[in-house]
Each structure stands twice: as C-alpha cells, then as structure tokens.
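One protein chain is absent from this view; the other protein chains keep their places.
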Amino acid sequence: MTKQRSGVRRRHRSHRLVAWAAAAIVGVTALAVAAFAEAPPRTNADRAHALAERLACPVCQGQSVAESDVVVARNIRREIRIWVDEGRSDDYIRAQLTAIYGDDIDYTPSASGISSVVWILPVVVGVTAVAGLTSVFAGRSPPSTTQVVASSGALAGAGASDPTPRLRQDTPAADGDVTTNPWRRRLSWTMAVAVAVLLGVLVARSAGTRGEGDTITGDVRASARELLVDAQQSFARGDMDAAVGIYDEVLELAPSNVEALAYKAWLLRLSGDSSAAVTLITDAVEIDPDYVDARVFAAAIALDLGDNAAAVAHLDAFDRLDPPTLMRRLVSQQGLRDAVNEVKRADALGRVQAVMAAQSPVSFAESGITPEDLLLAAEALAVSDRLFEGLELVQRALVEQPDDVTLNVGYGWLLGRSVSDATPEPATVALTFLDRALESDPDHPEGLVYRAFVRSSLDDFQGARADLAAFDALAVQPHRLVDLIGSFELRAKLEGR
Amino acid sequence: MTAGASASQGEIRSSSRPRSRVIWIVLPVGVVVVLLVLMMATSDSSMDRAVDSHLLGEVAPVIAGRTTDGEWFDIDDQRGIWVIVNFFSTTCVPCVVEHPELVAFSEANAAGDAVVVSIAFDDSAANVVDFFARNGGDWPVLVTDTAGVAVRYGVTGVPESYLVAPNGAVVAKIIGGVTANGLQELITQVSA
Partner (left out) sequence: MNNAVLGSAAVALGMAGSLGGIIVVALGLSGRRPRWWGDIKLLVAVTTAAGVAAFVVMERALITRDFTVAFVAEHGSTRTPALFNFATLWSALEGSIILWTLVLCGYLTAVVLKFRRRADDPMVAWALLALFVVCTFFFGLMVGPADPFRSFDPRPLADGTPFDGPGPNPLLQNHVLMAFHPPLLYLGYVGFTVPFAFAIGALATGRVGEGWLLATRRWTLMAWGLLTLGIVLGAWWSYETLGWGGYWAWDPVENASLLPWLTATAFLHSVMVQERHGLLRVWNLSLVISTFALTILGTFITRSGVLASVHAFVESGIGPAILGFFALIVAVSLVLIAWRGDQIRSPGSIGSPLSREGAFLANNLLFALFAFVVLLGTIFPLIVEAIDGRSISVGNPYFEQMTMPIGFVLLFLMAVAPVLPWRRTSAAVLHNRLLWPAWIGVAAMVVAVTVGARGWVPVLAVGLGGFAGGSAARHLVLVGRRQGLRALVGRTNGGMIVHLGVVMIAVALAASNSYVSQSEFVLDPGQEAEISGHTLRYEGSYIIEHSNRLERTARVRIDGGAVYRPGIAVYPFAGQTIRVASVRSTLTDDVALSVVRFPEEGGDSVALRATVQPLIVWLWIGGAVMGLGTLAAVLPSRRRRRTSSAAGDHQDLVEDPDPPEDSDTTAGAGADIGAGTPVVGGVIS
C-alpha cells in the first residue's frame, strides 16, 4: 500500500517536473528571442523623442522637453534632432544640454555625490527588509517536505471544519535561536547592509548619469576654440611661452587650425625666429587665403626675411579682404605699409629707370610699365627729395597717355603735395589735373580725396567738403585713404571752417 | 465589544514585553517626519528660481549664417572688437523697448570698436525686416535657423543679451532689456 503510493508520488513528481521544465524552456526561449533577435530599427525620431522625454524643459513647471510647447523646448527638440542625425551619443547630447541649462534639466539623478542617495537608499531599504524577513523565517527550523505536505493537508481539512483558524505561536524557540548569538546576528546584519549598499551603488552606477568629471569627447572644434581663447588671454598677458604651449596643444587637436598656425608663427617671429615662423605662416595662408591675421603676419615675416615680393603680395591680399580695425591698426603699428610701400617704390623706380636708360627709348606702355609703377617711381623720387625728377617722369608719361586718369590724379597729387605756404602756385595747376581726371571718372576715390586736400589748401573749403561727401558716398572707401584723411585730420579742419 | 476584540485584549495583557520596542520604531519615524516638515516649510516656492549662464568666461558659441541683408556673418570674424549678441523677437514688448537703446549703442560705436548682432527668437524674416525698417538699426540680423544658436547660448526668454569680449569669450549675460549706457559701462568695467 505504502510502496504503491510512493511509486505514484514519484511518477507524479516526474510528470510535474517535465511540465514545468517545458514551460520554462519555451518561456526562456521566447524571452531570449525578444531580447536578442534583431529589433526593428529605431528611427532617429524615436531616439530624439526618448531623449527629449528624459530632459526637463528649462522654463516650464514640471514638463519635459518632449511635452512642452514653449519655444525653448521646441528649439531644444530641434537641436536634439540635429545632434541625433549627426550621430552623437545620448551621453554627449545630455552633457551638452546640461552644461547649457544646468544639471537640473536632467531628469536622471546623477550617480555621484549626494544625488546618488536617491538610487542607493531604496535598494538598501529593500534589501535590508528582505534580509530581515529571511532572518526571521530562517530562524525557525524549516519543516521537512513530508511535514509540509502533511500539514497542508491538515490545514485543508481544518479549513473545512473551522472557518477561522488562528495561527498558533508555533515555534517559540524561533526568537531564542537567533538572539542567543548576538555577535553572529550583528555580523550578519552588517553584512546584509553592506551588500545592500554595494548593490545600491551598482544600481546608481548603471542607471545614473555620468558625473561632472567625465570627459566629453567628439567635439574637437569646441575644445580647440576654447584653447584658442586661453592662448589669446596668455598672449594678451604677455605670457608668450604659455601661449605657444596652448597653440601647440590646439595644433595637436586640429593640425590645420589656421588661427593656431598663424598666431604661433607670429609668436615665433616676435621672439626673433622668423625663419621658423615662415613655414607655419605659409601653411596658414595656403589653408585659408582669406584669413586676414595670417596675411598680416605673413607680410611682416616676409619683410623680415627680405622676401619683398611676398610681403607686397600678402599686404595687397590683406587690403582686398576688407580687414577689421584691429588688424589695420596692427599693420600701421608695425610700419608694415611704409615698409612695403618703400619696397614697392624702389622696385618700380628701378624698372622705370631701366626703361629710361635703355639705348632705344620705347614707350612705357610697351615696356610693361603701368601708370601705377610710374607713380610709385615718382613717389620714390619725391621722398628722396628729388620731387622735380619725379614730376618730370610723370609729365613724360602724360605725354604718352594724356587721358590716363591714374596718371592725372598722381600728377595732381605730386604737385599738390609740393605746395607750401611759400609757394602756393602749384596748387592751382594741380587742381587742373585733378579736375581733368575727375571729369572722366567722377568716382575716382583717390582723385576725390586728393582734390579735397588741394582745395582745402586753396581755402576752397566748400569744394573740399563736397569732394569728401562724394568720397563718403562711394560704395567702397579704401582704408588707405580713410587713414590718410584721418592722419591729416582733414575733416576736423573742414569742420572748423 | 466583540469576542475578537476582547480576545485580543486578553492576549495583550499577557504580553509582558515593554513598549520600548515600538518606541524604537516610532522615534526615528517621528524624527524623519519632523525633518521632512521642516524642509518643506522652509523651501522656497519653485517659481522663483534664479537663472545664470554657463557661458561666462567661456568662448562664445558659434554664430554663423546669412543675415537679413544677405551677407555672411560669423562671430569668429569679430575677434578684436566687442560683440553684443542680442536675442529678441518682434512680438516681445521689452524687446521693442530696448531697441532704441541698441540703435544708440550701435551709432556710438560706429567707428568699429563694438558691434551688435541680433538673433531672432522664433520669428519670421518678414516680421524682422519690417521691425528693423520701422525701428531703425543696421547691424547684422539673423533670422533663419536660429534655434540652434539660441540653444547653445542657453536662451530661455527674450530679450536676452550676451557681451562677447574681443578675445571671443562671453563676459556678461543680460536678461531683459539693455541700455546703451549700461552696455558701454559694462564694456569699460570688463576691460578694466
């Protein structure tokens, strides 16, 4: 009887096992497929939405960026979308936005510092509670399997007869079992709490956001720009070595950063090493031919090295770029323009003289001498106190090309400059040439400015003012002329009258 | 009175354990609740939270784009001069109020030591062009694709202005309207 029964029990037990194992296998397989099978691709829009849901709108009361309709939230959504489309990581985007709007827009509390408590505490409480309950149950002697079956049967029987059975204090020894060993008990409690804290920290680590010290990678441009500001600050303080160091750092990040190349070259030149600077600055100009700072530095370095042609080319390019005030100031501070002009003039004079000294005289135009060259040559003569030779030279050219505006203007200006209080006569002559030039080209900027000077020297302030007004009305005012007017304070003089 | 209640009372009387055990639960709970109440009683309303800028001392975020005049503007080209980056919208009243001040500031700095750049915040090009035609001002104005700029500057409302030093770093943030004198003073103050 008993034998038969136990056989039945065994059979049932194995049936049970099979049924549950089958369920477990199918269930785990389904879960595994769900977890590891290729999910339908998550679109960028989905990712952007998930991110926006995890950030608080900075100006709203308790709404996320995804929910809010205010402009700021809309802008942030757009920006997140752009970052996502660029392939930035979630962490990167979150770090960018918390850097801008503050940590409190991140709905995920940080895993570091005091915020981590919010992650750790519930885990500690939960684990400790489970440990407490376990210790209470473990303190009781666990009934054997047969006892369980038997008493459960007994319970079912009792339940039928007595609808409200009261639970007896069935194991009075339970408490005693634990309390007799206070040290063991304390130890196991400490262990439980320690494990709980450890678990909590793990949860915080895996769930919380990255801390402040963590680096943000992937935006070279931003960091290079920041370094450049540091370098400029060191530069402004006069700490050249530090500045060079920072530029080197920038160049490591971005080897073709023109600003770093140009400024490092400039610093080298300031420390007297122009030959080292030249390769850097040549690179800079090559990479970005429109970078004004580089053009100025290149011109200065070229002059240092005697490469006059290059200096001239750089400064010409600089002038064409409509440079900002600061750089123009630097150019005049460094006397670059004078130096370059000197070079240009000497060069022009040499070529003109070569033509004039030729055995069979040819026209200037034929021998490739432009009116500009002639004027430069004349200027060269004028600055070396050979004004009359200069005037003669231009006169000779005017015979060849009597209607050339540039020549007329230049001649007028040379004459006009020779005017002094002692000999006012040339001024009237100068005026005729300038008038002629402006008749054919009323918008000639040099013509207008020079005539303003000449007229003012003839006390024709009305006319001078008109010329300046016409100059101001031009689409483009060459900086050279503006500077010229400024350096002679012509406007102030005219205002005074 | 019920049988159950009296039964349990009987059991209670027989229980000899002192109340100390309950006290050990009640006390900490009490302390926590007292702290909680104190904390809530002393915390400020969430509505008056101060905003400050992450940008101070940092390099000014990139502003580059076509202005309403069709020209290209890039804040990096403004190195060497002061730049006022002004976020505005044509429908915001304080923006309309501050506009003449910006015009005055811009005229006072016509020589080129400082420049204003306005960035429209959620506005249409037509409105902005019309706004400048009516109220004056001839500095660069960017209207299209300004959301990204606004986010990178952390703009939360208009008007909001940032002062960018000649070395390209943001040195001040002004929430609300600006005045020409205020800006000038700010520049002197910062450069001192």
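First chain written, first letter: the chains are A and B, and each begins at residue 1.
Keep this in mind: a contact is a pair of C-beta atoms (placed from the backbone, for glycine too) under 8 Å apart; a residue touches a chain by one contact, two chains touch by 3 or more.
Computed from a prediction, not measured in an experiment: that's the story for all the values here.
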Quick one: say which of A:Ile105, A:Ala284, A:Leu330 or A:Leu415 touches the chain that got left out. A:Ile105
Please identify, in ascending order, the residues of chain B that touch the omitted chain? 1-2, 4-5, 7-9, 11-12, 15, 17-19, 21-23, 25-26, 29-30, 33-34, 36-37, 39-43, 45-47, 49, 124, 126
Chain A residues touching the omitted chain (full complex): 5, 8-9, 12-13, 16, 19-20, 23, 26-27, 30-31, 33-35, 37-40, 43, 45-46, 49, 53-54, 56, 60-64, 66-67, 69, 74, 102-110, 114-115, 117-119, 121-122, 125-126, 129-130, 133, 136-137, 140, 143, 145, 148-153, 155-157, 159-160, 163-171, 174, 207
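The definition used in the following text is that only the chains that are shown with their structure count from here on.
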Chain centres from averaged Cα atoms put chain A and chain B apart, in whole Å, by 21
So in the complex, the part of chain B that touches chain A is made up of which residues? 46-47, 54, 58-59, 62, 77-81, 111-113, 121-122, 147-148, 150-157, 166-169
Chain A residues touching chain B in their complex are 58-59, 61, 71-72, 74-76, 78-79, 82, 97, 99-102, 222, 225-226, 228-229, 232-233, 236, 324-327
